[in-house]
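As you look at this complex, bear in mind that one protein chain is not there, while each of the others sits in place.
So, chain A:
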Amino acid sequence: MPDTPHTHPYRSLRLGVAGPVGTGKSSLIATLCRALAAEIEIGVITNDIYTDEDARFLRSAGVLDPARIRAVETGACPHTAIRDDVTANLAAVEEMEEEFSPLDLVLVESGGDNLTATFSPALVDAQIFVLDVAGGGDVARKGGPGIARADLLVVNKTDLAPYVGVDVAQMVADAESAREGAPVLALSRSDAASVAALRSWLLGLLAAHRDGAHEPQDPGPMAPHFHAEDDEHDHSHGESHDHAHDYEHPHDHEHPHEPVPAGSGA
């Protein structure tokens, strides 16, 4: 672990937000700020691949003092900046904490990357992984370290589900199955109940962090139930594709596939 001298009795909760491009990470952060900025002190670090677009978006959203939103450049390696070499992000987090001390929460937004990118516990205390219904209902089933073991999995943009032909309840059920019961939240920024569930999840985590009850977990670089490669393998050999293979994990069969309300498990 890098040195994190505890010069203050309390260090902010550092929360990472990861997930593929376009799933709504910036929007989720704006939603969190809107829901919480009046009661807790927040700072935001964004990681774009080669712009500060996300920082600009958040500043223009007007949900936080623009000085509390910083962009970190990742040299075209967004996954490196949150996992293998967190130097620039850690420096930005520490600077933010020092400048606006005491902060309750620092959100670190990963540059959109693929399903295998997760935060190192050297950088964040907890992480949210964000998928969206428009990315396809089957993504949650494919798994990956973020999907399987992030502290919270968000299935975002549920309001779009009817337009993209995705069964949200099924997608959430698949995700819960891949996560073996860890929390999954179906979110839409226009659905107040889901935003309230997100807010209460975060406040619960913050309380656990303050009590010293929260232990940062490393989702790890690979998930145990990762089927996407098997999938590609079958295709690359031009054999008849056996779809049953995708479903061979027992959890997929065991799960009741009942509709799950927003915020279940959170």
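One rule holds for everything that comes next: contacts are C-beta pairs under 8 Å (C-beta built on N, C-alpha and C of every residue); 3 or more make two chains touch, one makes a residue touch a chain; residues count from 1.
The definition used in the following text is that contacts and distances are computed from a predicted model.
Asks: For the complex's missing chain, which UniProt name, "Cytochrome bo(3) ubiquinol oxidase subunit 3", "Urease accessory protein UreF", "ATP synthase subunit c" or "Uptake hydrogenase small subunit"?
Replies: The record names the chain that does not appear here as "Urease accessory protein UreF".
Asks: Would you mind spotting which of A:G62, A:G75 or A:G220 touches the chain that isn't drawn?
Replies: Only one listed residue reaches the unshown chain, and that is A:G75.
Asks: Would you mind spotting which of A:A88, A:A134, A:A169 or A:A182 touches the chain that isn't drawn?
Replies: A:A88
Asks: Which of A:E98, A:D138 or A:E180 sits in contact with the chain that's absent?
Replies: Answering carefully, the residue with contact to the hidden chain is A:E98.
Asks: Kindly note down the residues of chain A that lie in touch with the hidden chain.
Replies: Those residues of chain A that touch the unshown chain are 1-3, 5, 7, 49-51, 73-77, 80, 84-88, 90-91, 94-95, 98.
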